[in-house]
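For this view, one protein chain was removed and the others were kept in their places.
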Amino acid sequence: MAMDRTTLVAEVEKAFGARITEKDLAGFEPFLRCEPATWPELARFLKERCGLDMLCCLTGVDRGKGQGLEAIYNVEACDAKRCGISIRIRVPLDNPVIPSVEKVWQTADWHERECWDLVGIRFEGHHNLVRILCAEDWEGHPLRKDYKSPDRYHGIKNNVV
Amino acid sequence: MSSDSATTAVNAGDLRTEEMLLNMGPQHPATHGVLRVMVRTDGEVVLDCEPHVGYLHRCFEKHCESVTTLQSVLYTDRLDYLTAMGNNWGFCMAVEKLWGPELVIPERAEYIRVICQELNRIASHLLAIGTYGMDVGAITPFLYCFREREKILTIFEHICGQRLNYNYIRPGGVAYDIDDAMLGMIRDFCAYFGPKVDEYDDLLSTNDIFVHRTAHVGVLPVKTAIDYGCTGPVLRGSGVARDLRKDQPYGIYERFQFNVPVGTGERGTLGDCFDRYMVRVREMRESLRIVEQAVKGIPGGEIRSTKIKGKIRPPKGEAYTRIENSRGELGFYVVSEGKEVLYRVKCRAPSFHNISVLPAISRGAMVADLIAIIGSMDIVLGEVDR
Partner (left out) sequence: MADIHDQEFGLGDGATQDGILLTRVDQLINWTRKSSVWPMTFGLACCAIEMMATGASSYDIDRFGSGPFRATPRQADLMIVAGTVSHKMAPRVKRLYDQMPEPKFVMAMGACTVSGGPYIKHGYHVLKGVDRIVPVDVYVPGCPPRPEALLEGLFRIQEKMERERLLDKTRCGARPKVLVE
């Protein structure tokens, strides 16, 4: 059981070695980076071996300038005195696919749907990857940096200013 | 389905009615806003249900990357509009974190933040309890709770000029100072409200009908709660004492004495609707204790950090902070590029998680109990849909 962040990261590194492609523990938000293919295994490891049983937040970011999209997972333990870690996964804009972890943390179900809806990252293996916030027939992913709000929606003028 | 003899089992099988798909909401008096639940029922029994959200999607995250940081505070008000102070604080804390430890919030501002947040928590729980009573058929507590809530809103109106969406806590401090007359009002309120909590507790918690409607209903096991990321009174109702004010004290919370009430299953099963309700009642008392201590200890001095002046340009970086709002853990992930406008803001809303657990705990319940379960979750659609 990893207690503080250093031990946690050491344990993850021991198990995954070079598959953790980047490590930054100095910033405000310490993170590890991995490839999409590693993620389901890493997620299971974090939950079962490190006791991080809560997926607190899943942020999708469009990094812009040809840097693709990024998913940031904040994984925590229910015992809030313990440290969590954030995992970043970067995917290209033309093929943004990350394996789903809804089987690891149930809450990932809605989070991944939201991330697909707003940022447009496709989560492979999700049982029901449909829009959650926007209307079903909405077009585009609003939080992409190149998104343009539709002029009309169902005949109703949308951009008025 | 349990049965004593084989005959009843056969009969029960025969009595199974045709399944019905029932659409509840988005306009429904008991869904607390524009929640839509698709319910598959067998007679009066809920076989399965699926919440559909998004009917109040107000593009919060898009606004944060389109308007300046200071203007974004205004939009955080409208997430969880029952605890707008908490939203302001959560967002400001995330932005303040980008400056690092060199940014120190003045003592007085920290005290004011705590006072406002805890008063707001009381107001929010009052509304939760009042409307919950109404959901299960008791109108009177609603009227009483709103009367007390108005008193808190009057105090807020004196402090910042708004009744609901305060826009009061700003990066680096608070917007306006509070004077002795306002502190006097808060002191008066504390003296007045203490006995009132007991009165309402008596009115509803010991009401036989209320207990029957809520005990043993919608039992949320701890494992499910954690798996779905539930926090706040919903998780504490299941007996887990997770409270960020205690576990990861932010602001100046480590200075105050208070307990973290958890569900005990006193009237039914651990983690049922009654436990979640009871946690809220007890939290009001604890919040009142914090307010009393804070009013006593509030120092003089500045209310805004001198480090943040004029246009707010958060330094380049990324930060994730969480606070304990009245509905649970409210997190903000902020990405800044050193400009006036933030690059990306993500809000981790407690209600979003709390309502996602609904299908898991309402299978097998009666349709009428579904209302009690939704009410006990105390969701605010503003932050579910953002």
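Should a chain be cited, it is by its letter among A and B, assigned in written order, with residues numbered from 1 in that chain.
The rule we apply is simple: contacts are C-beta pairs under 8 Å (C-beta built on N, C-alpha and C of every residue); 3 or more make two chains touch, one makes a residue touch a chain.
Quick caveat: nothing in here was measured; it's all calculated off a predicted structure.
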Out of A:67, A:128 or A:149, point to the residue that touches the absent chain in the complete complex.
A:149
For chain B, the residues touching the chain missing from this view
26-29, 33-34, 54-59, 62-63, 66-67, 74-75, 78, 81-82, 127, 130-131, 142-144, 146-147, 149-150, 153, 163-165, 381-382, 385
Missing-chain contacts on chain A, rising order, are 133-135, 138, 142, 147, 149-150, 153-158, 160-161
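By definition in this document, only the chains that are shown with their structure count from here on.
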Round to the nearest whole Å and give the separation of the Cα centres of chain A and chain B.
25
Using the touch definition up top, name the residues of chain B that touch chain A in the complex.
53-54, 57, 59, 61-62, 65, 97-98, 100, 224, 226-229, 235, 240, 242-244, 247-248, 317-320, 322, 329, 331, 333, 335, 343-344, 346, 348, 352-353, 356, 360, 385-386
Can you list the chain A residues touching chain B in their complex?
27-29, 53-57, 59-62, 72, 74, 78-81, 86, 105-107, 109-110, 118, 131-135, 142-143
